[in-house]
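Missing here: one protein chain of the complex. Every other protein chain is in place.
What follows is chain A.
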Amino acid sequence: MALKKSNTTAPEETQSSQRDCSEISKDLISEDPSKRRWAARDIVSCAHASVMLLDQLEAEKDMSVKQVILSSLTQIGDTEAVNGLVRCLRTEDVSLRNEAIEAMKHLPREVASIMASLLNDPDPDVRIFAVNILESLCHPDVEQWLIDVIRDDEHVNVCATAVDLLGEVGSEKSEPALLALKERFTDEPYIQFAADLAIKRIIGS
């Protein structure tokens, strides 16, 4: 007897595609994490979706729902969504922060427009996270942003993070800035090590 592949479309999935925005927004604040998860996925085409998702993100305790919210915000990618992701960089919740960094890596155009302000944020941790975002941000200005960081930023750990990345994405254009960085932080063995390694990688490539 030939086996026939069963039609296993989840009833919930079919149902969710037919729901209207007012129902979805109610489900987004439901007590049931499963309903919230589906609503976070389905709400992307509704008006003011980013605002609703960001409100729920602040209250959300379930990590799997948080992940769907971040994924939907990435999909929407409007100004509100990007600003919300930036707010996540300031949270003490390490996993949420890391998820936001990963989400922002997928928004090169939107993130590029605010990158200069992120890299000049008064909080060095935010500047470090901004450099982390550059790691996978496919954008032509990544190397120049990193050069600007190691040339101008006074915080050793922001520069250290940027040097690590320059070793991977930098070209010969970065070499003078790397040499200047070594001069700025002569008493920091890590900077000496990382800058030498980056130069070696750049010359080697």
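Just so it is clear, a contact is a pair of C-beta atoms (placed from the backbone, for glycine too) under 8 Å apart; a residue touches a chain by one contact, two chains touch by 3 or more; residues count from 1.
By definition in this document, contacts and distances are computed from a predicted model.
A.B. asks: Considering the UniProt annotation of the chain absent from this complex, which name among "Two-component system, chemotaxis family, response regulator CheY", "SOS mutagenesis and repair protein UmuC", "Phosphate ABC transporter ATP-binding protein" or "Phenylalanine--tRNA ligase beta subunit" applies?
C.D. replies: Options "Two-component system, chemotaxis family, response regulator CheY", "SOS mutagenesis and repair protein UmuC", "Phosphate ABC transporter ATP-binding protein" or "Phenylalanine--tRNA ligase beta subunit" considered; the missing chain's recorded name is "Two-component system, chemotaxis family, response regulator CheY".
A.B. asks: Which one, A:L73, A:M104, A:I128 or A:I199, makes contact with the chain that was left out?
C.D. replies: Only one of A:L73, A:M104, A:I128 or A:I199 touches the chain omitted from view, namely A:I128.
A.B. asks: Quick one: say which of A:V65, A:V86 or A:A194 touches the chain that got left out.
C.D. replies: A:A194
A.B. asks: With the missing chain put back, one of A:A160, A:A177 or A:I199 would touch it. Which one?
C.D. replies: Of the candidates A:A160, A:A177 or A:I199, A:A160 is in touch with the missing chain.
A.B. asks: Please pick, from A:S34, A:S64, A:T79 or A:N98, the residue that touches the omitted chain in the full complex.
C.D. replies: Final answer for the missing-chain contact: A:N98.
A.B. asks: Extract the touching residues of chain A with respect to the undisplayed chain.
C.D. replies: Spelled out for chain A, the touching residues are 92, 94-95, 97-98, 102, 124-125, 128, 132, 156-157, 160-161, 163-164, 167, 188-191, 193-194, 197-198.
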